[in-house]
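Here's a structure for you.
With one protein chain held back, the other chains of the complex are shown just where they sit.
Our next item is chain A:
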Amino acid sequence: MCNHKKIRSNNKDLQSIEKKMDRRKFLQTTSMGLGAAALGSLFGMDKLFAKSTPPPKGIEDIMSSLPHFMPKAKRVVYLFQSGGPSQFETFDYKPKLSDMFGQELPSSVRQGQRLTAMSAQQSSLPIAPSKFKFSKHGKSQTWVSELLPHTADVVDDLCIIKSMYTEQINHDPAITFFQTGHQLPGRPSIGSWMSYGLGSDNKNLPSFIVLNSGGGGQPLYARLWGNGFLPTQHQGVQFRSGKDPVLFLNNPENYHHQDREDMLEYLKDLNEVQNSAFGDPEIDARIKQYEMAFRMQTSVPEVTDMSDEPDHVFDMYGPDSRTPGTYAANCLMARRLLEKDVKFIQLYHKGWDQHIGLPGGIKHQCKTTDQPTAALLKDLKQRGLLEDTLVIWGGEFGRTVYSQGKLTANDYGRDHHPKCFSMWMAGAGVKAGMTYGETDDFSYNIVKDPVHVHDFHATLMHIMGVDHEKLTFKHQGRRFRLTDVHGNVVKDILA
C-alpha cells in the first residue's frame, strides 16, 4: 500500500524520507528527470564527467574516515578558568614593568586599540606591574609566579603558550568563541564535536561530561556545552555536587529498577514506531539517551561515590577535595572519570574576573585551584593516564597591563585584554617543559608565534587524531566545522 500524497517539509531528514520512492513516483519523476539530466549535462559537461570533483560526502563517509591519523590522546580534560586569569600574575613574567610603576601606557604599545567601556573613560592608563614575585622552576627553568607553587612543581610537564589571542573582549562571546569556535551562541561545543567524531569509549557514561565550580563571577550557560546542530546525544552532561550528580536520573522512591527497565523497553518500542514513520533523527537521539540514562543509574553513583579514595589522595588534591562541588573535588572527579575512559571532561571554574582588587582576588583564585590542578596532573602521571590524556588550562582572554581604577602600591585592577594571554597544555601529544610564543615587554602585543583560538582548536583536534578541516556537519545547507574556515595546527608544540 502506497501513500502517494506528497509530504512537503523543510526538514532535510523528512525530505530524505519523501525521496524514498514507490513505483508510481519513480515513473512520474524519471521521464522528466532523464530529460533534465540530459539538458543539465549540456550546460555543465565538465561537471558531469569530472574526475577531480568527488561527490559531496555523506555523513557515513565522514564518520568512517575517523580518526584521520594516529591519535596521540584518547581523552581530554579541559580546566577552563572562567573570567580571564591575568597573565601578569601567573605565567607571563614582565620584570621591566616594575621600573615603570604608575607610568602612562605608551600609545605606541596600545596602538589605538579599542578598550572596553569599563576603562575607556579612564583619564589615565597607569602601568601596574605584578605585585607578586616570580622565580625559575624545574629543569626547563620556566618563570612561574609565587601564587602557583604547586603548578611550579610540575612545570616540566607543561607546554605553556604565552601568545594566545582571541577576537572577543567580553566574557560571554569570548567563552562562547573558545568553546564553540564562534562568538554567537548556537554552535556545538568542542566536547560535542569530539563525541560526534570519535564516539564513546565507555557506553555506560556520556562521552562529554561537565563539572562546574566557583562562586560569583560571570554566569556560565548550559549552551557552552551544548550540542548545537549535532545530534542531541553529543551534548555535555553536567554532573552536580550533592545527592543527585545528574538531575532526574534516579528512580522515584519505591519505584523498582526492573519496572523502570520494562517501562523503557516499551517506550523504546513506541518510539521506534514513530521513528519508522517519520525518521526524525531526534527520535533516535531520544532512544539513545533513555538507554544511556538507564545505564547511568548504575554507573554514575559508582563513579561519583568517592568513599573508596584513600586519604592520601584527598590530601594530594588539598582539603577542599572532600567538599563536593569545589574545584578540588571536581579535579578528583575528573581523574575518576578519565579512568573510566570518558572522552572529554570540561571543568569550569569561575571567579577570575578581577577588574578591581586584583591582588587579593587572584591570590584567592590561585589558592583554590593551584594545588588541585597540580595534583590532577601528578595523579594522572603516576597512573600512566597522562600517556593518553591531554590536559588544558586557560581562560577566555587575558588582562591589561594598565590598572583599571586606582593604582596604589598594594592594590590595582585589570581590564579584559584579548590581544595576548597565557594558557597551558600537558600530557599526550604536546611537548613537556616547553614555552611557546612571546609577548612584548608590556604583555600587550604578541611578538612571536601567535596562536589564535582557531589554531588552538585545530591543534587539540590534531592531537585527538582528527583533521579539523575534515570533521564536518551539514546544517542549514552548508557544512560546518569547529574551526569554520580558519585554524592552523601549531606543529611546533606537538610531541
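FYI, contacts are C-beta pairs under 8 Å (C-beta built on N, C-alpha and C of every residue); 3 or more make two chains touch, one makes a residue touch a chain; residues count from 1.
Here, contacts and distances are computed from a predicted model.
Chemist: Looking only at the UniProt record of the hidden chain, which name from "Spermidine/putrescine import ATP-binding protein PotA", "Multiple sugar transport system permease protein", "Cytochrome c domain-containing protein" or "Oxidoreductase" is the right one?
Modeler: Record says "Cytochrome c domain-containing protein".
Chemist: Which of A:E104, A:D201, A:E282 or A:D492 touches the chain that is not shown?
Modeler: A:D201
Chemist: Tell me which residue among A:D153, A:D244, A:E309 or A:D341 touches the hidden chain in the full complex.
Modeler: The single option touching the absent chain is A:D341.
Chemist: Which one, A:E104, A:D259 or A:E387, makes contact with the chain that was left out?
Modeler: Counting the whole complex, the residue in contact with the absent chain is A:E387.
Chemist: So which bits of chain A touch the chain we can't see?
Modeler: 64-71, 74, 199, 201-204, 339-341, 382-384, 387-388, 465, 491
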